[in-house]
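Here the complex is missing one protein chain, while the rest keep their positions.
Each chain carries a letter (A and B) given by its place in the written order, and its residues are counted from 1.
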Amino acid sequence: MTTDAAPALLEVEHLTQRFGGLVAVSDVSFWACDRKITAIIGPNGAGKTTVFNCLTGFYTPSEGRLCLNSGDSHWLLERMEPYRIAAAARVARTFQNVRLFSGMSVLENLIVAQHVKLMGASWFTVAGLFGLPGYRKAEREAVELARYWLDRVGLVGVADWQAGNLPYGAQRRLEIARAMCTDPRLLCLDEPAAGLNPRESADLADLLTFIRDQHRIGILLIEHDMSVVMKISDHVVVLDYGRKISEGPPAQVRNDPAVIRAYLGEEEE
Amino acid sequence: MLRSALRDAALAAMVALLLTMPLIGLRTVESNSRLVVEPHFIDVAVTVALVFLGRLGLTLAGAAKGPAWSVLAAALTVVGSGWLLPFPTQALRWLAVAGGILVGLRALVALRARHGTLTEAERDRRMDRIGARLQDASRLIGPVAVIFALLLPLLPFADRALIDLGILLLTYIMLGWGLNIVVGLAGMLDLGYVAFYAVGAYSYALLAQTFGFGFWLCLPLAGLFASIYGLMLGFPVLRLRGDYFAIVTLAFAEIVRIVLLNWAWFTNGPIGISGIPRPSFFGLAVFAKNPPEGAIAFHKLFGLEFAQIHRIIFLYYIILALSLVVNFFTLRIRRLPLGRAWEALREDEIACTALGINRTTIRLAAFAIAGMFGGFAGAFFATRQGFISPESFSFIESAIILAVVVLGGMGSQVGVVVAALLVVGLPEAFRELAQYRMLAFGAGMVVIMLWRPRGLLAHREPTILMHPRRSACQQQADTEARG
Partner (left out) sequence: MEYFLQQLINGVTLGAIYGLVAIGYTMVYGIIGMINFAHGEIYMIGAFISVISFLVLGAVGITWVPLAVVIVLLVTMLFTAVYGWTIERIAYRPLRGSFRLAPLISAIGMSIFLQNYVQLVQGARVKPVPPVIPQVIVLMERADGFKVAISYLQIIIIVLTIVLMAGFTLIIQHTALGRAQRACEQDMKMAGLLGVDVDRTISQTFVIGAALAGVAGVMVTMYYGVIDFYIGFIAGIKAFTAAVLGGIGSLPGAMLGGLTIGLIEAFWSAYFTVEYKDVATFGILVLVLIFRPTGLLGRPEIEKV
């Protein structure tokens, strides 16, 4: 783990989430660092998505602390409303089953992602209604940012299409672009490679390394596709039955007997 | 094929017999203050026969190599007979005519697409293209229509009845555009929009009666009160899911109506409030033959002959201006973050939250703004009628406004105008059908939902483009070709 004096971007400490009698996540702690890709892996039902939902405020954790640090600012995510987590702490996420605004155009999806910024620029619509120049400038900049990300994910040509009409792989890329348009500090991706072909997976890996290296933000990744995980992650956290069973650099985790046991069963011993 | 079609039609006729036998066949009437039943079996027989023919016609016309020509001929015969033959009741005559036209249309559609029946998707896409084309065209038609509406009172054939109809239509168009913000853009099914209308109307009536405020002062106040009502109602209910939300708005509207009905010392109860003052000419002049002391009469101000119609025309322009304000506001706000957030919320709430959008405030804004417009319309209604009572604000009024939005195509501004013409204009034009109005209206709602669940002219244009600009029509064709 990082030993820098500054705290890690995200500190998850003793996270526990219960649903009635079921303990979905039990006492999980890990850090995710700035400019690093942290992967959470584990068999189905290990509680990975639950961790994400706690992080982004859709569930309120039963116990534990989720702290996001940036410079001198700190946010305790478990105490914040979900929309504040996105707007103030700037944690962006994608969803396992793509959640685009499918009736709106590709570009509109990215403009909506810049809502918080634009809402301020339009003085909560008043300035916008009268078409004041300040707002128009802000909107032009928003389109430019959108164009930048569409260019990155190769969707500029279809910017005016209905998002729902895009092929599946493109929808996944668009969702990542949309999350990036919120200008996040931490990007959480829930199985971004699910349903992609090998070619698309490789492109995705390139995109994620690009985001990490050029935009210098932290990425938290849930993924089943081990080729992607092993290739790009800097740090891997392994969950099984809601508990953390291993943690470390990819090479180390790959050879951890506990991990092998979790994936392949007890007989391996 | 004919056999199965016959069997199918016979089954439909059986069901029709069961449905109509007690209610149509045996009418309860009061004679000597006692209830007795009066048989009307001929009505039942005719209904059942019509259902049989209609079902048979639809099946045959829709079948792959069906005898569409003969069906068309038969349908036309039925329509003709609807005009010529003596039917036991008017309702049945209209049923025959409407049914015949429907079956005939179906046969025509089948004839046009001879190579096979249209699939649903294909049909939908066609309608979408029509919607897109209309939207393109509305860029031209829109200004023309506005100019026409502006000039209407000055045209030679514009008599009082026509202008009254215009006022009625514009009121519903304005209400439709207002509700469209909540239903069409923000995607919340509000079944109680009439409550805003009521709050606006009563605000004006009570303020005018109690404090003697004039229309121009009360108009903004009515809007304010209606939007405060919207906020009060919105805080608790906006978290609810779609259909729960719908039923709660309905419940609130009923509560408002019941309170208006029973809070007699404040609202004058079921008797209503009469003598609501008419609007002045922007506070400069009044519309009266003999103005009260100190006031100037409108016709004197402009040196005209006194005429009742001046006031009506003035009212017409007020409602025209109000509805255009709502329209421009909506067109504008769709291109602003708030409007885009509404549409995004309609598409996916959870994704919105994950992007930092606060759903509660965004929805409250929709509710308050739509409420304000409803309040304006209410104040106008009060001043136009000069009299209001709780009766004018029943659920059916909400349903009519909702129908205007839904039938036209949710979110479509042109659609609202077209639907208002259909829903409000048609029944006014065919006065003799007045008693069937609500019947046809209910049936129309069902039919439109079955035929095109998103409304007649539902077609959405992106609010911002990266690659300007080909027409919506080409865009549509493009999307189809590639998608």
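By definition in this document, a residue touches a chain if its C-beta (ideal position, glycine included) is under 8 Å from a C-beta of that chain, and two chains touch if they have at least 3 such contacts.
None of these values were measured; they are calculated from a predicted model.
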TODO: Consider the whole complex, including the chain that is not shown, and state which of B:Leu85, B:Leu105, B:Val144 or B:Ala251 touches that chain.
DONE: B:Ala251
Task: Absent-chain interface as seen on chain B, which is shown - done: 15, 18-19, 21-24, 26-30, 35-37, 91, 189, 191, 236-237, 239-244, 246-248, 250-252, 254-255, 258-259, 261-262, 350, 395-396, 399, 402-403, 406, 435-436, 438-439, 441-446, 449-450, 453-454
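In this section, only the chains that are shown with their structure count from here on.
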Task: chain A residues within the chain B interface of the complex - done: 56-58, 81-84, 86-88, 92-93, 95, 99-105, 107-108, 111-113, 115-116, 118-119, 122, 124-125, 128-129, 135, 139, 143, 146-147, 150, 156, 159-162, 165, 178-179, 182
- [ ] Spell out the residues on chain B that touch chain A in their complex, using ranges where they run on.
- [x] 329, 332-333, 335-338, 340-341, 343-344, 346-348, 350-359, 365, 460, 462-467, 475, 479, 482-483
